[in-house]
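I have a structure I would like to understand better, so I am pasting it below and will then ask my questions one at a time.
Complex shown without one protein chain; remaining protein chains in place.
By letter and in written order, the chains are A and B; residue numbering begins at 1 in each of them.
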Amino acid sequence: MIECKNITKIFNQNRHNEQIALKNINLKIKKNELTVLRGASGSGKSTLLSLIAALSRPTKGEIIVDGKRVSKMLENSTAMFRRENIGFIFQKYNLISTLNSYENIILPTIPSNPNEKELTRHVDTLLEMFSITNKKESLVKNLSGGEQQRVAIARSLINNPKIIIADEPTANLDKKLSLEFIKTMQKLKQQNRTIIIATHDPLFFNLNFCDNIIEMKDGHI
Amino acid sequence: MSKLSYYLLSFIFLLFSILTIELLYMYSTFSLHVKEKNNFIAIVGLPDLAISNGANFIRHRSYSDTFSIFSNGPELLEYFPSTFTYSYSNNYKNTPSRIEFEN
Partner (left out) sequence: MKINHYLIGFAISSLFRRDAKSFFIIFIFTSLIFLLSSILFISNSIKEELFITLDSLPQITVQKLQAGRHANIEISRVDKLLKLNGVQSAIPRVWGYYYFENAGVNFSIVGIDSFDKQYKKNFEELVENIDFDELEKNDSMIVGEGVKEILSQNYYKDFFNFVKADGELKKIKISSVFKSSTVLESNDIILMPKNLVLDIFGMSKLKVTDIVLEVANPQEIPTISQKIKNLFPDTRVITNSDLRVSYQNIFDYKSGMFLALFVVSAFTFFMIIYDKASGLSSEEKREIGVLKALGWKIDDIIKIKFYEAFIVSFISFLLGIIVALFFVYILQAPLLRDIFMGYSRLKPAFELPFILDLQTIFLLFFLTIPIYIAAIIIPSWRVAIMNADEVMR
């Protein structure tokens, strides 16, 4: 499903503040696996995730996701690729705080001009699934941390992506909410999705439904 | 369609209607009095509008000013921006200027 070959990522190449984020990474993740990327902050987890999600390009190497060479795609194709295949849950959720939950959830679908009825039905299912139906019209900035995260997860699922990528999802949550998040991930795995979670939260390290744990340090696996 | 889009569209529509009403009102009430004005000019036979006739500014310049009017250069002093802000030499003009008169 996801294959990384000899990936190197260097920021600010050939400048005085050059910084090597990833060095020669090789990685294979099969379909319907849940992978935990483990490591201290600054170890390159986020960079690796953004490369897989085609948010940026590797300096060297190749990334193949679902048979597509993501690292060689043109700008607009990467956007289409993300829209269709990837659900991203960001560390700070990256919700647009002045929009309400509903508007935030439909954001990824807007460019493809969705059918209004289907979309509403889909959003309602998601809202129910994460029990935030009563917050549908509330502005995101007025929601609690846990609610915000559920909106973010709902948003990542709106396009029915095959791959879900979560970057430090529990960094801003207490233990109870983190456990809830883990349950949600388990549910998603049962729906045949491939999941990658980058975290340094110990709660993730002993999960029975976790397929691989990859330890990262200073850009190495 | 969302509520906001609806409000905005109605607002734009409102603007268009105001514009139309305004234009219709003006078309219906304003008259150029073309005939009367032409009759008048036919009798008097002088050009220009009566909007500049204070002291050293005369009407019918094309009849009165021998050279300047047909070769209008920016150094001419009888036009708005220069004379409006700056009154040139007192010796040069022998009629009391508007500004002087008010002193």
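Following the convention adopted for this analysis, a contact is a pair of C-beta atoms (placed from the backbone, for glycine too) under 8 Å apart; a residue touches a chain by one contact, two chains touch by 3 or more.
Nothing here was measured: the structure is a model prediction, and the numbers come from that model.
Only one of the listed residues, A:5, A:23 or A:57, touches the absent chain: A:57. Residues 1-2, 4-5, 8, 11-12, 15-16, 18-19, 22-23, 26-27, 30-55, 57-64, 66-67, 69-70, 72, 74, 76, 79-81, 83-84, 95-96, 98, 101 are the ones on chain B that touch the missing chain. In the full complex, chain A makes contact with the omitted chain through residues 47, 50, 53, 55-57, 75-76, 79-84, 86, 88, 90, 94-96, 98-99, 103, 106-111, 113-114, 155, 159.
One rule holds in what follows: only the chains that are shown with their structure count from here on.
Averaging Cα coordinates per chain places chain A and chain B 66 Å apart.
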